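Worksheet for the structure shown next.
Partial view: only certain chains, each at its native spot in the assembly.
Think of it as A, B and C in the order they're written, each chain with its own count starting at 1.
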Amino acid sequence: DFIYSLENDVKPSLGSSDEALDKFIERGIINWGGTRDLMEKGMMFVKQARSPETSNRLCLLLEGAPTSGTSALAAYLAKNSEFPFTKVINSREMVGFSESSKCQRISRIFDDAYRSELSCIFMNDLEHLMGYSPIGPRYQSLVLDAMYSLLSSSPPDGRKILVICTSKRRSVLEELGLLSAFTAVIRLPYITYHQDVKLVLDESQALSSEEIDAVMKDLKNGKIFVGVKKLLGLLDSMRVMKGVDSRKRVAAFINLLEDEGVFTREQ
Amino acid sequence: DFIYSLENDVKPSLGSSDEALDKFIERGIINWGGTRDLMEKGMMFVKQARSPETSNRLCLLLEGAPTSGTSALAAYLAKNSEFPFTKVINSREMVGFSESSKCQRISRIFDDAYRSELSCIFMNDLEHLMGYSPIGPRYQSLVLDAMYSLLSSSPPDGRKILVICTSKRRSVLEELGLLSAFTAVIRLPYITYHQDVKLVLDESQALSSEEIDAVMKDLKNGKIFVGVKKLLGLLDSMRVMKGVDSRKRVAAFINLLEDEGVFTREQ
Amino acid sequence: DFIYSLENDVKPSLGSSDEALDKFIERGIINWGGTRDLMEKGMMFVKQARSPETSNRLCLLLEGAPTSGTSALAAYLAKNSEFPFTKVINSREMVGFSESSKCQRISRIFDDAYRSELSCIFMNDLEHLMGYSPIGPRYQSLVLDAMYSLLSSSPPDGRKILVICTSKRRSVLEELGLLSAFTAVIRLPYITYHQDVKLVLDESQALSSEEIDAVMKDLKNGKIFVGVKKLLGLLDSMRVMKGVDSRKRVAAFINLLEDEGVFTREQ
């Protein structure tokens, strides 16, 4: 079952950040495995961020391997925080920026947020934002410093701020000393149970239910280890194979899973 | 047989990107080995990119060793996608650009593309575009970041985009984390079978059919491992040896193959 | 018992640096373990800095692992030095600054201080101020040089200056040769004794006294090693679990301590 599906989303007051957040949840939130639990945990921190009894700054990190769905879940939390001021920090808008312009842009967004009593900032893909790359390794120190300063300094009196971030490389953030700036960290897993695969296949509607059964039968003879985004992406390829014979489609899909290395048969 | 030959190409509406694409297919597409299969696979992704049921962003990578023909095949796909907006991102136009001007140029091309409902962008030789070189190693982080941002962010609502790229160093892209931004990767092989060599020799018309037979006989006593571009290049040297005796030409060609290290005799 | 609590803080003459200093002492100063001793030692140096018989420049470093409370204690000392000129050097205000602008800003603050007979400067988190990060490692040499110059050069005749700094990486400062610029260094420990944990729990008022007893009973079967800031942060999560059953809250808190790796059960 879907926890969140864009199609059914009635959009009463479409602020621009809502649109920006929706882009990260292109295929809704399918409730596989521990999704609901993780989301509740996340919403607990959102609640904590609002509470007048707690620190006036709460930084939450959602981390997981690529395609594990961190961006979608984080965007979901940001959207549902229903904080009057919500803002997305987007690397797309800063393509080609110098380090210092990047810092200024990010810093200004925090300054804007501080004007609102309750504000929420969504920073996707921290390593990418700071230009991290493992060859070197390289990263933009100015941006790293800015992030650290912004995450660890309190808003003015009487203001509360919630910062939600995502990361694919927790260990890098740790080494860079940025992890300690977060109040809490939530880890997102890959799909490994067959019933979770089935759930995603069902909800995606890319295959007929007979095809799904056939796929699931094949999968029994092996192990699956895949991010939800990857799985949904592979199902897209099935959508354009409409006219094709069912058996071929099933075989093609199993093939695809094997090619991508997410399904390994047991010998 | 030729799949695509520039000579026979009737050019009804020569947009500038068509010309730019044609430059990459200087000698047409000869249908050796799995060429047609690879191309059909590629066209499947083009179809998927158009489909309204799938994600509104599809990034396809064609990778292969130098001279394996990746640029030509990718250009062919881009040309035959028949997307109303097609644009070539060309390193030649950015010679001497600073990193940030490069980013701006590339970014602007994506912005232009977003204005069209269906658009296709062809980026040749990703590593070269980002100034990658193994001594150091070096690369332009700003350009890498820009590519990642552009490849992984969705176009505005109601727009669909197809990005076709080529690479000679898949492993570098993987290490840099750029590979995960691609929806699919197609690998191009080298020519290893003798019948494929013959097919290319036949189509190139640089040697007479008797000469080709003589060459093929010689090649039987060894192994060949060559990119299609390299092979066609070596055949060019034969074209200027017009007046020369046939036996000498055959010997000269075999020599050339050995000199270049693409043909190794068996002991 | 609290040594310092913001709530009870009557603010007669709120200069802007007082506000800035208070931000670092968000939850007051709880008198656990050796807190009072450390503070007295610190105040001794403050006294020494004022004395006309001593050198006219005194640089004090408070160092400790992350969350050990260095910033709060240092801010407390700066506030209670009651020097007529007190100034906070804040990385937040220098986000995106170039190295040389950073140096100018810091240098100007020292120049301003020199105009006052007695002045106190608080520089939080030296490594962060100089953009230190262990990957590389990297740091801003210009800023490091500026710090060294400023810490080791005397104010004009008849002026006295006290500089209070904090650091999380004493060894880095040592290697960079900055440590020798300090007159004295005070080290802050982590909480390890159970009675100190209890003291903090009591003062924080996030749990009822029954819950605290239950928690303390559980903790007996293991070791605790935690910074005071971390512990107070985890207690915040308890505040939003108001309606929940006491036993669950205690269990949740113990869980939290284990998850964060600050409490390890003995086998």
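The rule we apply is simple: a residue touches a chain if its C-beta (ideal position, glycine included) is under 8 Å from a C-beta of that chain, and two chains touch if they have at least 3 such contacts.
It should be emphasised that the depicted structure is a prediction, and the values quoted were computed from it without experimental measurement.
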Total identical subunits in the assembly as filed, 3 in place: 6
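Throughout what follows, only the chains that are shown with their structure count from here on.
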Looking at mean CA positions, which chain is nearest the middle of everything shown? A
Superposing rotation of chain A relative to chain B, computed on C-alpha atoms, to nearest 5°: 60
Interface check for copies chain A and chain C. Shared numbers divided by all numbers used: above half gives same, below half gives different; which is it? different
Using the average of all C-alpha atoms in each chain as its centre, how far is it in Å between chain B and chain C? 59
Note: chain C sits from chain A at a C-alpha centroid distance in Å of 34
The positions of chain B in contact with two or more other chains are none
Seen from chain C, its contact residues with chain A in the complex are 19, 23, 26, 66-67, 90-92, 94-98, 128, 131, 133-135, 138, 140, 168, 233, 236-237, 239-240
Give every residue of chain A touching chain C within the complex, in rising order. 44, 47-48, 51, 53-55, 99-104, 106-107, 137, 139, 141-142, 144-146, 148-150, 153-154, 157, 172, 175-177, 180, 183-184
